[in-house]
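With one protein chain withheld, the remaining protein chains of the complex are depicted in position.
When the chains are written out, they are named A and B in that same order, and each has its own residue count from 1.
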Amino acid sequence: MANFSLIDTVKPFLPVLPEIELPYEKLEFDDKIVYTIASGLIYLFSQFPLAGIPKDSETGKILTNVKDPIFFLRGVFAAEPNTLLEFGIFPIVSTSIILQLLAGLKCIRVNFTVEKERETFQSFSKLLIIIQYFILANIFIFSGYYGDNLPIVSIVLLNLQLVGAGIFATLLVEIIDKGFGFASGVMSINTLVVSTNLIADMFGVASIKINEESDVTESQGSVIYFLNAFRAKHLTIVQGIVNAFQRDYLPNLTSSVIVLAIAAVVGYLFSCTLELPVRSTRARAMQNVYPIRLIYVGALSIYFSYSLLFYIHIAAFALIQIVAKNDTSNILAKVLGHYEIFNNILYVPSFPLSLLAPPRSFFAGIVEQPLTFITFTAFMVYTGMWFAHKWQRISGDSANDLAEQFKDQGITLAGRREQNIAKELEKVIPVAATTGAVVLALVTVAGEYLGLKGKAAAAVVGVAGGFSLLEIISLEYQQTGGQSALTQVLGVPSTF
Amino acid sequence: MSKESKENANSPIEKLAGTPLEFVKEGTQFINKCKKPDTKEYTKIIRAVGLGFVAVGVIGYAIKLIHIPIRYLIV
């Protein structure tokens, strides 16, 4: 073959790459709900503590000085520290979003009209995802995150667990993607995880030891803790209430309220639409409106920005921790910055790496890293905007595609010639996509600056994903004519 | 009309590099033209989504609860 293509490198691996079979026939609405929830719950269940990490025999703490360097990125990718899903769905999201972007921009040659090429492209993505799980796992293992000088058995076991969990996470996403669930696996899973974490942060009943010396425990949920403040033994009532709003080691009420506020803002933005007057070309006097959403690319722009952030931070972590051993005298640590331990669980980067990390709290941010407010905002806004502009053009929802759809459905813009539809839409859609992405990025950074440590971005992605999914789910629900045993049992309102 | 088509010639990215102000202007114009939900619609949407979110979250948290005894067992 004259034109060797990159994606063909997957071919030797095909016999061992697991591939979910497509459903034989279109699934019922109820079956889809069951599959989606089941896949999501198994994903949640997989947030299971890793085995094979050497621990202190008394306290059960991991013996290491290397703490969590990606704590502010975990929310967006449904990742839980020290569990099987250490990296969550990050490789899946980042790989697919970047590969699809590259294919759309013709950096990788994929002819999407040929079935064989689409299959190869998909298998190539999957292979790359698994390779990334492997690389990430080993960066963490050799950085000493799971303990220094791990025995070889531990290294093998950790690899098996982390990569195995990665493969299963990929397959769970694949199950939902292939029509067993609703629309998108990554977004369904993310929405489920974000909502679960929100409930856990507010109403979590687990009691967690707050320091190593004493046996004092506090509830995980901020609301539960607030209610408990009146009968806490180690604090007075006032202290307890104040603490409920500002404790830093566990979820506090302030951050819960901010997250709810962000969710409300995203909900508002999602219902902002530009209504284009349209009329039918077949029936006379049929006036209607076609809504163009402000948040045209949904949460995908945030996914993209955070994927880039993740790559930057994981590369920096590998260099600083593995090569420079986080030693401030090392030249690499001088150039890139180093990590400082905070609260005994977080690894907070210092200047200049801190320029691309949201501050751990608003006041710490103002005092220690005021420049971050400019650089991080600029990064989020610019990458989000660039992505939105490219994505709206390549994803099959561009002005031209929409004009084609209009033609098929027999509608046209009121007061415009039919030939000019694409041109008219071209004036609206790119502006909507980029403006929406910028607004969403601003909401995200505003939340992050208040010290939510990734929860703001997670809320944006979760709620925005939820909205995108809800649209599809309610559409499918209407197509079934509202005949769903599940909804009848649960009494869910039939209209959105 | 002629001004709009001139703007259209450049991509928004080039515009950001050259004249970020124009992008901001275009963006705010777009937002102003958008139809915003009224209070009634908004509460309806928030309630529907919030209910779904809480329902899904509670189901998820039920699974997470299984982890608590398991963690005690294995630590």
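The definition used in the following text is that a residue touches a chain if its C-beta (ideal position, glycine included) is under 8 Å from a C-beta of that chain, and two chains touch if they have at least 3 such contacts.
Operating definition for what follows: contacts and distances are computed from a predicted model.
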*Leaving aside the chains on screen, match the unshown one to its UniProt name from "RING-type domain-containing protein", "Methyltransferase small domain-containing protein", "DNA primase large subunit" or "Protein transport protein Sec61 subunit beta".*
"Protein transport protein Sec61 subunit beta"
_Can you tell me which of A:Leu84, A:Ala244, A:Val259 or A:Ala357 touches the chain that was removed from the display?_
A:Leu84
*Considering the whole complex, which of A:Phe45, A:Phe142 or A:Tyr268 touches the chain not shown?*
A:Phe45
_Considering the complete complex, identify which of A:Ile33, A:Ile70 or A:Ile92 is in touch with the unshown chain._
A:Ile92
*Which residue, A:Gln122, A:Asn326 or A:Ser361, contacts the hidden chain when the whole complex is considered?*
A:Gln122
_List every residue of chain B that touches the chain not included in the displayed model._
70, 73-74
*Name every residue on chain A in touch with the hidden partner chain.*
14-23, 35, 38-39, 42, 45-46, 48-52, 54, 84, 92-93, 96-97, 100, 103-106, 111-113, 115, 118-120, 122-123, 125-126, 150-151, 153-154, 157, 161, 164-165, 168, 171-175, 177-178, 180, 183-187, 293, 295-300, 303, 391-398, 401, 433, 464, 468-469, 472
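Operating definition for what follows: only the chains that are shown with their structure count from here on.
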_For chain A paired with chain B, centre-to-centre distance based on mean C-alpha positions, whole Å_ = 13
*Touch list for chain B against partner chain A, complex*: 4, 8, 11-13, 16, 23, 26-27, 30-31, 33-37, 41-42, 45-46, 48-61, 63-68, 70-71, 74-75
*In the complex of these two chains, what residues of chain A are touching chain B?*
37, 40-41, 44-45, 47-49, 51, 55, 60, 191-193, 195-196, 198-200, 203-206, 263-264, 267-268, 271-275, 291, 294, 382, 385-386, 389, 426-428, 430-432, 434-435, 438-439, 463, 466-467, 470, 490, 492-493, 496
